[in-house]
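So that we are looking at the same thing, I have put the structure below in structure tokens.
Apart from one protein chain that is not included, each protein chain of the complex appears where it belongs.
Showing chain A:
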Amino acid sequence: MGDPILTTVDWARAQFALTAMYHWIFVPLTLGLSFLIAFFESIYVKTGNEEWKKLTKFWTTLFGINFAIGVATGIILEFQFGTNWSNYSWMVGDIFGAPLAIEGIFAFFLEATFFAVMFFGWHRVSKGFHLFSTWMVAIGSNLSAVWILVANGWMQFPTGMAFNPDKARFEMQNFWDVALSPVAVHKFTHTTSSAFLLASLFVVGISALFLLQERHQKMAKRSMVVAAVFGFIASVFVGFTGDEAAFNVAQRQPMKLAAMEGLYVGQEKAPIVAMGIINSKKKPGDDLPAFYQEVKIPGLLSLLANRDPNSFVPGINDLVFGNPERNVVGAEQRMVTGKIALAELARYKYAKDKGDAEEAAAALALFDQHKGDLGYGYLNNPIEAAPPVATTFYSFHIMVVLGTLFPVIFLAVLYFAFKGTLEYQRWLNLLCFFSIFLGYVAQQAGWIVAEVGRQPWAIYGLLPVGVASTNIAASNVQITFFMFLTLFTALLLAEIRIMMKQIKIGPEA
């Protein structure tokens, strides 16, 4: 791989990361707020109390402002697989395209069709059908998350497929293995429950602002109670699914787990680093300490990774250079096998093109023996197999710390709400409002762990990002990166201004 290709890959990664991070500002709010609005409207329909309708419509307005830009950034992500990752699209499109198409058929149309009723149907359909439509929007939004996370889960843990040397691509062998892979299931449950949590923080935070401003207090307290209950349940679920997701990472992406914990040398009774400052000069294989300072909890990483506090957890050095004593095959060794696989694939393709059946058969036999490490054959240095450790480590720890704080906030809100003194807890209301921002930080951090921790792979262990990208001059992608940056930032600023104005106007205007 020459420098120009690397540059193109860098820009392509930057562009995809930019789009994904912007997309993930809007989508978690959509996923959770749609359910909260469905709860509010259900109470309205059940009680017939017009104040609940007013409340529903207020949150629906904020939902709509957020929804549009979420849709806009979503379409870009789908098409960027083709524009920026065309080799990826060809090599895994046989598997990866299906969840995206299913998402379109089952989820997007549900959302799109009933969205119009939710917003414009108050006087055009019955009360019951309107409520049904609101629920359909919530279900549609979350069904969409199912399929996109199935696709993402497959990128983290490729399964249910085989490589077809004639086509030079991976092909699906078992749809259910792809759709129901444990990584996909935990990715969905963890991600959507965290989205519910964020939306609850949003509703609690905005309502807390009303209490601080002594405006719309009745509506604010009602919103806070419903959202705090939803948020607390979601928080517990986030913790549970987070533990399961981390267990899956340990079993299937050990390098990512090692980066999440800054663990370079594998060990038994491996500790979790509760807090730490990463040594920025540290590289795999050297003798420098991994941390400048750290606080460890002994045995906890082994317990989390293998459900056994005494078990061995491999470190980055083991996974890069191998550890024969522990039966860990390192990237260094897998690169040798992978390069044989690549060479035999090339020999097979060439022989087939020339019509030399005997040579092709011989090459194919050798390829089959080595194809398990095909992806490693593209690496130039085994150290490339390790993701950026500091980014992965800090993002993971920020996510976990914040994820621990949020349920406490929800519990405090519920405690004071039932005591009837919520509006007098200025400190809590300030914390609630500030927690909206913290919720977004936790969301972004979570995605950084998942995606940066997966590097250098587009498809874990099979396809490095450098091979997955489009053959295009870097300047093209560089220009579109800045176009997206400018446009998304302008639209985000517009959204924030519009939201702030609508919040200032409040539900009674």
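Here, a residue touches a chain if its C-beta (ideal position, glycine included) is under 8 Å from a C-beta of that chain, and two chains touch if they have at least 3 such contacts; residues count from 1.
The rule is short, and it goes like this: contacts and distances are computed from a predicted model.
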> For the complex's missing chain, which UniProt name, "Transketolase C-terminal domain-containing protein", "BatA domain-containing protein", "Transport permease protein" or "Cytochrome d ubiquinol oxidase subunit II"?
Replying inline: "Cytochrome d ubiquinol oxidase subunit II"
> Taking the entire complex into account, which one of A:Lys46, A:Lys127 or A:Lys167 touches the absent chain?
Replying inline: A:Lys167
> Looking at A:Met275, A:Val336 or A:Met483, which residue reaches the missing chain?
Replying inline: A:Met483
> In the complete assembly, which of A:Val71, A:Ile139, A:Leu180 or A:Val329 touches the absent chain?
Replying inline: A:Val71
>> Touching residues of chain A against the unshown chain: what are they?
In response: 57, 60-61, 64-65, 67-69, 71-76, 78-79, 81-90, 93-98, 100-106, 108-109, 111-117, 119-125, 129, 133, 164, 167-169, 171-173, 175, 349-350, 353, 470-473, 476, 480, 483, 487, 490-491, 493-495, 497-498, 500-502, 505, 509
